[in-house]
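Following: one structure in structure tokens, then a few remarks.
A selection of the complex's chains, in situ.
The chains carry the letters A and B, assigned in the order they are written, with residues numbered from 1 in each.
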């Protein structure tokens, strides 16, 4: 079953305005390169203008600035990228939820599962856990005792939520996510590590998405906190007692060490790291592959990446890094010698 | 049901000595900032002294050196941090084990499961596998054929142990851990990779903890070895034939390549990496984000981190890294020129 939209139908739902032929029938969204005549595409980066000229799309989404960049039927929006996201959601509403509990699921005593929720095959819901309205708990998920998951959540297969964690509405958690495992708390005692019980929880706000195989540890004593609107990519590691401010977005493979606070509206690039017990201000951008080793008090963009080159060049150049202090010393020596020579030369004049 | 302790009860079990009012009733441990009057807190870092002055805790744990830093009821210990860990364990003994096998679990032929062990819902135990006394195998765990898990293990939901692996007593393994997957063994043959069978095992000692989504590969021919008391955080990757010495602790996201040996009592910071076929001595500390590219023969602390700065500063400075050899050459040239000028100037005198 395919749903067909005309451009005025889309604009009626999502805003913007139509230019050109408004009769074209749209069934899907696609890239400029691969779109067919029954598909709508979009231009959000002017470097794809050549593709716009050659696209077979039936219509396009353009920004106000680009409104005349094509004569195709088009929707003009002041934020074409966000508009594209909205059109994609409109055209791809996702499968309908089948409320109910699969017979192979295992439900603990006193679990509170909304009548509109869906619990898939082989999922396990712990004693006293709560699953909110219209939430979907995928195949093989394990929800710990007394954990709370709000409404409209979408847990893909094999997500684990440990006991007592609390999650708001509209969570999306992809497969392999682990929420609430013990933080890495150990104390050295006479040559042996002893474990520090991790009795805090993970508390997650509304509208959070968590990528595949990302892990968020429970707090040692207080809670680990993920505020509203945070978006986490895959394979991120968030240690105990971290707090991530609202609407921050973190790319894949980032590691954040214990008790660090990230501000609101931050953006952290892939494979970056942040050491423990630091404070990162609001509106901070951190480049991929950068280690943040001290607190950042001011909004702005930060980086610390070793530039790559051919391995031969890298070898030739990087060897000096182990002697940088000596090189700097030699420059100081040269400056002094030159100064004294210069003075001498001056004296001779 | 809450268990209440008075300070002398705690000292009777864990050692140390009481100062101040010994009648206070303690039900939980908490941070200085958030503790309530029925909770005990602790000071292990003098930078939190201001919090000690303002805490609402009913009692505190202090080191010998800090014994007079508060007049609250207090326990004095020569290792306050380890004492805190012990008190936390005392006050939070964890849920009681319910021995038995959940009806939805699937048990292979000839599996040997201790009568005191607990096998949770949807767990799968392979043919001939052994689960020791008082061990808990969580929901959805898969234990491979002929694997052996010792006593008092705690496997959280969705741990996988491949066939033939052998694990000692007191293992803690968090969700998503994979023990014994194939190492990355491939041989190039005429433009195509062919697989090298991985026929070794993973062998793990006693008292090991493994964080969520950490992976430990089985050996190619000989075994991968994790010695007693090793503590591994989340999302660590340990390749085939690695050996990790007793009581070493490794933070999140570290990768250790094949056939490397790590000594005893080492500490490795988050997201560090160690290349393959290296030997790391005992008592080595490696900083976060550091790549170790050759063997380390001496105990000590090692680092190799690119320092971060504002992105503008980073760009301005890092561009020279591709010309460091040339810069060093120019310094040498300057030194020679200056030497000859100096000589000349001397000659003229």
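Going forward, a residue touches a chain if its C-beta (ideal position, glycine included) is under 8 Å from a C-beta of that chain, and two chains touch if they have at least 3 such contacts.
What you are looking at is a predicted structure, and each value in this text was computed from that prediction instead of being measured.
Here 2 of the identical protein chains are placed; the entire complex in the file holds 3 of them.
Here, only the chains that are shown with their structure count from here on.
Here chain A touches chain B in the complex through residues 104, 106, 122, 124, 140, 142, 145, 158, 160, 162, 176, 178, 181-182, 184-189, 191-197, 199, 213, 215, 217, 221-222, 235, 237, 239, 253, 255, 257, 271, 273, 275, 285-287, 290-293, 300-307, 309, 313, 316-321, 323, 327, 330-331, 334, 337-338, 341, 344-345, going by the rule given at the top. For chain B in complex with chain A, the touching residues are 28-31, 33-34, 79, 81-82, 84-86, 88-89, 91-92, 94-95, 102, 104, 120-122, 138-140, 156-158, 172, 174-176, 207, 209, 211-213, 229, 231, 233-235, 247, 249, 251-253, 265, 270-271, 288-289, 305-312, 314-315, 318-319, 321-325, 327-328, 331, 334-335, 338, 341-342, 345.
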